[in-house]
Structures are given as structure tokens and as C-alpha cells.
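Every protein chain but one is kept in place in this view of the complex.
Letters A and B mark the chains in the order given here, with residues in each chain numbered from 1 onward.
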Amino acid sequence: MSLTETIETASPFTGRRARRRRETTVTLVLLTLTAALFIATMMIGSYWLKPWEVVASLLGIADDPSIDFIVRDLRLPLAAAGLAVGLALGTAGIVFQKLLANPLASPDFVGISQGAGVAAVVSIVLLNLGAIAVSFAALGGALVTGGLIYALAWRGGITGYRFILIGIGVSEFCVALTGYVLARAELFDAREAMTWLVGSIGQTGALQLRILLGALILLLPVAVMLGRWLSALELGDDTAYALGVRVEVARVSLLAVAIVLVALATAAAGPVSFVALISGPIAIRIVRTGGPVLLPSALIGASLVLGADLIGSHLLPVSLPTGVITGAVGAPYLIWLLATVNREGRGG
Amino acid sequence: MTTDLLHQAAPAARHRNGAALGVGLLVLIGVLAVVCVMSITLGTRGIGLGSIIDAFRDRDDSVDATVIREMRVPRTLIGLSAGIALGLAGALLQGLTRNPLADPGIMGVNTGASAFIVSSIAILGTQAMTTYIWFGFIGAAVSVVLVYGVASFGREGATPVKLALAGAAISAGFYAITTGVVMTNIDALNQMRAWQVGSLAGRYWPELQYSAPFIVVGAILALTLGRALNGLALGDDMATALGQRIVLTRSVVFVAVILLAGAATAACGPIAFVGLVIPHVARALCGPDYRWILPYTLVLSPIILLLADIAGRLVLKPGELQVGVVLGVLGAPAFIALVRNRSLAKL
Partner (left out) sequence: MSKLRFVVPAVAAALILAACGSSDDSADGEKWSYKSGDGKTYTADEIPDRIIAQGESAAALLSYGIKPVGIYLSEPVEQNRSLAGFDLDGIEILGEEWGKIDAEKAAELKPDLIVSSYWPVEKAYGGMENAVEESSKKVGKLATIVGPTAGESIETMLTGYEDLAESLGADTESGDGAAAKADYEAAKERFKSVVAEKKGLTALGVSPADDLLYVAVPEHSAELTDFVEWGLDVTIPDSPNPDFPYWENLSWEKADKYQPDLILLDDRTYDTSLATAEKQPTWTSIKAVEAGAITPWPAYWVSTYADYAEQLQKLADAIEKADPDLT
């Protein structure tokens, strides 16, 4: 028997079919949750709408222009942005964590978001660029930083820990630069920059959203396919080779997909913290079969972002941006996670 | 006898000659003295040596003398104490957690201080720096306590990964609070973005008076922990077997870290890399014995901090570049070089 089959039948669950069923069920439940949150975003606001009003407006048959404005100009882009950003971050997060074999290995920690941040702040404060240019700058910043960390961490290969350490170094560098630029800026520029830095799906422009959606349509299936290699890579480089996986190719392509997704999501909404970090662990916990968790992780990311935006925009006395809510929610979740994690930081 | 066991058990311990290390330390102290003198004589305002000596001799009231006595001397002393504090705090944390990545920043000291400072401004109105510094101190202390407490949940206690995760979690929570407040209160925003960068500028005798006592006490505590940290380096079980009281050591370490990192960060704002990188440099110079690492860190850290501050004063005349930015920019390549050249990836 091949190694994979041995592992599968040795699983504590009653065989492949049961596991597949569980994975499918979980994925469907998450899909429903995400859809519900999407619709809720379309319905809730200063003006509560009924579902059929939303549908009518989307189909173009309602004849109230202010309802059309609210549904199509305001809420639809917001819901779509939340969905897209969440899917992207959830995917990228689990890929990073599995590739680098460490729950700390989230793109928000290891410098990629911070690289995007520096680029965006510089373009807002020093170059006075428009929103689209700022997004492209953020994209560039994220890609450059990701590539830089990869190059610096390369020594005959990449170990997760080296990548993380170097990422943290690069991250602090970017944070220092960002702080300097913000401290010197005129107040209105500083406010503009800090608003961007907090991360909010409300600041996603139409062009950025379209690019992100396009990328997701292309890259999400690719990621899911490549995701099969993730399980093999988790077993260690040698085992993976034995299973026929070309380790470096797999690693580079997965990392590239993840970095691009994070870069585009950050370009669209700014750095929305914590989503990439906690989607993966939550997915692993819920699915619990040790099988592929990429899609569940993506859907959890989407639910988190949509949920955070709903809470931040409507459920609090003061309206707060998405990034603040995900940070506030992420913290207790991580704490709970810590209570049950073992020494290596893997799920117990 | 226990000491012999410790020395034998330490893996690959390059046992240095105690006398050589002592001389080395004295040399470094000399370097520190020179750097302090440089810090007093160099700055955005060109002041001749003659005027400097006059400033100390007479009760001269010229602007030059004011700058020397009221600005540069306290600034140098603050740089000295902050450097000592951050370096020692980093060394203590690295020793306690056996995590080469540990530094006060990952314990959430910076975000905790920020959150408390902005909240105090939002609730009590704008404050002078000397007032909000206290809130910063409390915030830093609360953060360290929370991080350590949370990391200790569950089995295994506060392992390096769990500490880092706890630090990240608590930091994120505090960051969310800070941002929430700052987005709705423009005074808080203004004060925060100035403090955020980490600077020795604008800190004079009052700030020194408030922070130095804590740092002195913390430093003294730290220096007594050399032997205990050596014991812990072998692992908790081995250390207990050798008669160490781990809980006591941990508590003393955390009190010291709170005093040192709390006071330094509250007074100067977040300064990166000192606590992270300097202990490794010290270790490279004097080997793995904490009874030497701690004093070496104590002397090396202010040397680096003051040099960075001096550079910041000269590079952008007639303005200044904050020491937090200089260290943030220069520290990153140093840190990365460290990571690539040494096999740090051991947990």
C-alpha cells in the first residue's frame, strides 16, 4: 500500500467516505453561512430592506431610484468586496500556515501587509496619489516585500521558521518607515493614511474590486488544486518527495498564489488584520478530518470579513472599520486557541 | 558542585577566559563613556568645546549652555537608561523563554502602552507628555502580565510559540482599541502619531526623573538573574532537578521586564531591535553564560542606542530623525544578517 493509503485507513474516522461526507457537509454549511451574511449586508443599513426589494433592485425591475442607489451603488460593492477580500485572505492564510508549518506564519505578521502599508502611506502622504494609484502602490509593496522575504530566507531551500523570522524583521523595518512618514505628515494626510492602514472593505474601489474578483476566479481553483500538495508537504520534505511531489515547485507556486491574493486583497481594502491568521485554525478545527481545508478556510475568511463589517457598521454605537473588529475578535479567538494548543503550536 | 554540573551540561559552551571577558567589559565601558561624551558634544546646534566646558563650570545662561545642560545631558542620560532597559529586558526574555526571537515588543509592551495612552487622552482630555507617560507605563505592565498569563494556559505552560501567539493576540486586541479611539478623537490621533515613532527628542530632566528609578531597580534585579537563567537554559526539568525555583525566577524576570521595558517605552515610545539584536551580539562576544551576557548587554545596548540617536541628530539638520526610525531602518538588515548566519531556528 502507498504511504497515503496507509495513513488514510489508519485514520480514527471510519474511512474515506465518512471523511469526505464530513468535508462536504462542512463546506456546504459554510457556503450557506457566507451567503446569508452576504444577503444580510445587502439588507441592513440606515434603511432596512426586505429581501425581495433587494432582488428586484438587482434585477433592475424596482422603480425607486434611491433604493437602486442604496442597493447597487452602496451595498452590492460592499458585500462583494467583503466576500472577495475574505476569500482571498482565508485562502492565503491557510496556505502560508501549512507551507511554513507554523500557526504564526500569517501574511499579516510576516511583513507582507506591512510592506503594502508602507507603499500606500508613502503614496498618500508624499506623492498625493489618487485611490487607484494608492492601491497599485500597495499591491507593488506587498509583492516586493513577499519576494524580498523569500529571497532573503532562501538558503538551499526555505524553512518556515527562517521565513517567519526574516519576515518579522522586514515587518519592523516597514513599520518604522510608516511611523516616520505618519509623524511628519500634515494632519489631513496622516488621517487619510491611517484610515487606509486600518483596513476596511468600505474603501474598496470599483476597479480594485474587479481586479480582485478576476484574480479570485482564476486563482482560487488553482489554489484548491495545489492544495492537495499541501497535505503531502505537511508530512515533511522527504516524505513529500517520496509521494511524487516536486517540493520546491509546489512551495514556490503555492506561496506565489498566496502572496498575490494577499497583495490584491490589501490593495482593495487595506490590511484587514487577523483574517488570514485565524481562518485556517478555525477551519482545521471544524473539519477535523486532516483533509484539505482550503475551501472551508476561504469561506470562513469570507464570513469573518462580512460579519465584522456588519458588526462594525451597524451593531455598535460608533461605526468602526472592519480591521478594528477583526482585530478585536481575533484576539480572544487566539487566546482560546492557545488554551488548547500543544507545545509545537499544532491543534490538539 | 552544582555549578560544575551546569558548566559541563551546557552544550557546546565555549568557555571563555573570565579575565579576558572582564577586560573586554571594561573596554566597552570606556567606549560607552566616549559615546556619552559624543552625545553631549554633537547635535543639530554646533557648539564649540569651549562653550561646553563653560556650561558645566559657570552658571552661564546663554542658549548654548541651556542646550547642553537642560537638553543634551538629560537626553544622553535617558538614552543611556533606555538602552540599558531595553537591552536587559530583551536578554531576560530570551533567557527565560529560550526563544531567540523574544523581545519586549512581542510581549505587547508597545501596543499596550499605546492603547492606554490614547484612552487616557480620550477620557481625560489632552495630556502633557509627563502625564500620559504614566498611563503608558501601566499599559505596558498590563500587557506583559496578560501575555504571560494567557501563554501559561493549558499544558506545557508558556512555551516560546505560545508566548509569541499570546503576544500577537494581546497586541492585536490593544491595537484594535488604539485605532478605535484614534479614529474618533483627533487630539488622541495627534499625540499618538508623535509618540509612536520612538524618540529621545523632547525628553528632558522630568522624563529622566520619572523613568530612571524604575530602570535602576529593574537593572539591579536583572543582574542578579544570571545564574538562574543559565539554569533555565537547560530546560525546565533539568533546572528543577538542579534545585532551581522556576516559578520564583519567572516572577522576578517578569517584574524586571515590566520595570525596564515599561519605563523605557513609556518615556521614549516604541524603539525596535535593541532588545532583540543586542543580546545576540553579546552572546557572540562572550558565550552562553548569562552572568556575562547580562553585563555585556547592559553596556552594548546604550552604545548602539546613543549612536543611533546621534546619527539622527546629524543627518537631517536643522531637523532631526527620530532614534526609533534610525534603529528600525538599520536594525532590520542587522537582524536579517543574524538570522541568516546563525542557526537560530531551534526551539
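Simple rule for what comes next: a residue touches a chain if its C-beta (ideal position, glycine included) is under 8 Å from a C-beta of that chain, and two chains touch if they have at least 3 such contacts.
It should be emphasised that the depicted structure is a prediction, and the values quoted were computed from it without experimental measurement.
Considering A:G179, A:G202, A:G307 or A:G323, the position touching the chain not shown turns out to be A:G202 (whole complex). Summarising the interface, chain B meets the missing chain with residues 43-45, 63, 66-67, 70-72, 126, 128-130, 183-184, 186-187, 190, 194-195, 199, 201-202, 204, 206, 313, 316-320, 322. Where chain A meets the missing chain, the touching residues are 45-47, 58, 60, 65-66, 68-70, 72-74, 76-78, 124-126, 128-131, 134, 184-188, 191-193, 195-196, 200, 202-206, 318-319.
Just so we're on the same page, only the chains that are shown with their structure count from here on.
Chain A and chain B have centres, each the mean of its CA atoms, that are 34 Å apart. Of all the residues in chain B, the ones that touch chain A in their complex are 101, 105, 150-151, 153-156, 159, 161-162, 164-166, 168-170, 172-173, 175-177, 179-180, 182-184, 186, 189-190, 193-194, 196-198, 272-273, 321-322, 324-325, 327-329, 331-332, 335-336, 339-340, 344-345, 347. Per the touch definition, chain A reaches chain B in the complex via residues 102-104, 109, 152, 155, 159, 161-162, 165-166, 168-170, 172-173, 175-177, 179-180, 182-183, 187, 190-191, 194-195, 198, 273-274, 277, 318, 320-321, 323-325, 327-328, 330-335, 337-345.
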